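One chain of protein is taken out of this complex; the other chains stay put.
Order of writing sets the labels: A, B and C. Residues in every chain begin at 1.
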Amino acid sequence: MKKPATSRPSSPISKTRLEFLFDGIFAIAMTILVLEIKVPELSDRHSVAELGQALKHHASVFISYLLSFFMLGMLWYHHNQHFRHLERITKGILFLHLVQLASAAFFPFCAALIGRYATNPLSMVVYIGCIITYRWASTAQWMLAKKSASLSRDLTQAEYRHFRKRNWIVSTLMTGMFLLYLFNTLTK
Amino acid sequence: MKKPATSRPSSPISKTRLEFLFDGIFAIAMTILVLEIKVPELSDRHSVAELGQALKHHASVFISYLLSFFMLGMLWYHHNQHFRHLERITKGILFLHLVQLASAAFFPFCAALIGRYATNPLSMVVYIGCIITYRWASTAQWMLAKKSASLSRDLTQAEYRHFRKRNWIVSTLMTGMFLLYLFNTLTK
Amino acid sequence: MKKPATSRPSSPISKTRLEFLFDGIFAIAMTILVLEIKVPELSDRHSVAELGQALKHHASVFISYLLSFFMLGMLWYHHNQHFRHLERITKGILFLHLVQLASAAFFPFCAALIGRYATNPLSMVVYIGCIITYRWASTAQWMLAKKSASLSRDLTQAEYRHFRKRNWIVSTLMTGMFLLYLFNTLTK
Partner (left out) sequence: MKKPATSRPSSPISKTRLEFLFDGIFAIAMTILVLEIKVPELSDRHSVAELGQALKHHASVFISYLLSFFMLGMLWYHHNQHFRHLERITKGILFLHLVQLASAAFFPFCAALIGRYATNPLSMVVYIGCIITYRWASTAQWMLAKKSASLSRDLTQAEYRHFRKRNWIVSTLMTGMFLLYLFNTLTK
């Protein structure tokens, strides 16, 4: 591999390996979601009706599985769109990635909580709180990358502003709705 | 890396990373199948006969493990054959991949269910239903890839038709047999 | 990437992806070994003596963890040595790889069994049986690769024979000792 012609310092942390760690943690988080779905206990092993009843009774667990799987898939997609514009991984960016990953790895617990206590507002608070932490880490990362000149030079100023704006809008909207929901929950 | 000579837009989503996520989820699903096999409780820790009895009693769990492992291995092989012909990953293809992956990650639950209630027809319905979902997502993907011009130009029209035909036949046959089985189960 | 100058057909299955699946399953099997080690229940949460006692009582679980981790590490190392000489991955080689991987993924169960019932000869039979299955799949693969002309042409005939011989000796010796042990166990 040739050194780039310009004098910009190379990435302090291997981009390939961080991508790898990221994809690995997402793959695992998405797969262990299923570990929270327990095989029901039946009194009659052969009864279709009883098994059907037991599975129907756990419907919220299955819905939570699907919802969380696609939520993680969507976050993975967004990371994909952002990460390609990053050229250097600084310590700050690594730290914010770890915050994102800690939220993603925490997802199976959130999914289990909401699957079990779907009607408990606090489950929703924990679940959305986890997504919002992820979002803010992503938003902060984007601005930090700009500040530390770690973005690809192929990204135009207009594109950067577009990404930043969308990031801010989504994160702020989600946080606003979250706080409203939290306020409603606590004062009920 | 040089830009390709033609003007076709580059892949919106990194093919390498999707391949990575796919292989990661398959590796994990195949490995956590084993978590459903529990070490039996023995009254006499040293008794060969009792442990042998306990393991024999769980034979269906072991068979389900092997069956599911090789089933996932086969699906992985088929993905391998298809994926090499994909050149661009569009949002639609990513979505269908997530459907496939959600089915694959759901497999350990299906395997546990069938291992535990091998004689319950509903277990089989869930198990096969999961495979069929995977198959249809794969079939749909193949046609979507054609429509969005995401297939490699090395793939001839005849090869494409061959793949599509085989996909349709397998998916339709499986669905037909599944519906027949479902009908028999529900009316018994 | 340029096509190779010779007319040998290219690998039917992506070597990189199989390597990936292999390493992924090994990484997971090695890590979920730890899931079998349970945090003990204490009557006095603050008691150093009671926790020490509880951990000492589970000593065989920890030994089994270490043993199994390094055993998988050793198998991984051997695969590393063999796999670099493979040039093409045929369906037969993939199948034998899946047999190897099913054994490796089964290891956490074997480790849990032997950690819990260290003094039960049948635990040892299952544990060693799992390793032997792995070994024979590896030996068979080596010969199949030769037969289907899938080995790298850099590998000399003498090197091939050396590998094959070592494979046979280790597999046969292990199987012999295993059968002897099995015979002793069953007739006790």
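Everything below uses one rule, namely that a contact is a pair of C-beta atoms (placed from the backbone, for glycine too) under 8 Å apart; a residue touches a chain by one contact, two chains touch by 3 or more.
Note that the structure is predicted; figures quoted are calculated from it, not measured.
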(message) Can you tell me which of C:70, C:168 or C:183 touches the chain that was removed from the display?
(response) C:70
(message) Please output the residues of subunit A touching the missing chain, sorted low to high.
(response) 13-14, 17, 20-21, 24-25, 27-29, 32, 35-36, 91, 94, 98, 101-102, 105-106, 108-109, 112-113, 116-117, 119-123, 126, 185-186, 188
(message) Give me the subunit C residues in contact with the hidden chain, please.
(response) 19-20, 23-24, 26-28, 30-35, 37, 39, 42, 45-48, 51-52, 55, 65-66, 69-70, 73, 76-77, 80, 84
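Following the convention adopted for this analysis, only the chains that are shown with their structure count from here on.
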(request) Rotation angle, subunit B onto subunit C: superpose the C-alpha atoms of these two copies and give the value as a multiple of 5 degrees. (result) 90
(request) Pick the chain whose C-alpha centre of mass, unweighted, sits closest to the average of all protein C-alpha coordinates shown. (result) B
(request) Examine where the copies subunit A and subunit B touch and state whether the two sides share over half of their residue numbers (same) or under half (different). (result) different
(message) From the mean C-alpha coordinate of subunit A to that of subunit B, what's the distance rounded to whole Å?
(response) 24
(request) Quick one: which residues in subunit B touch 2 or more of the other chains? (result) 20, 24, 27-28, 32, 35
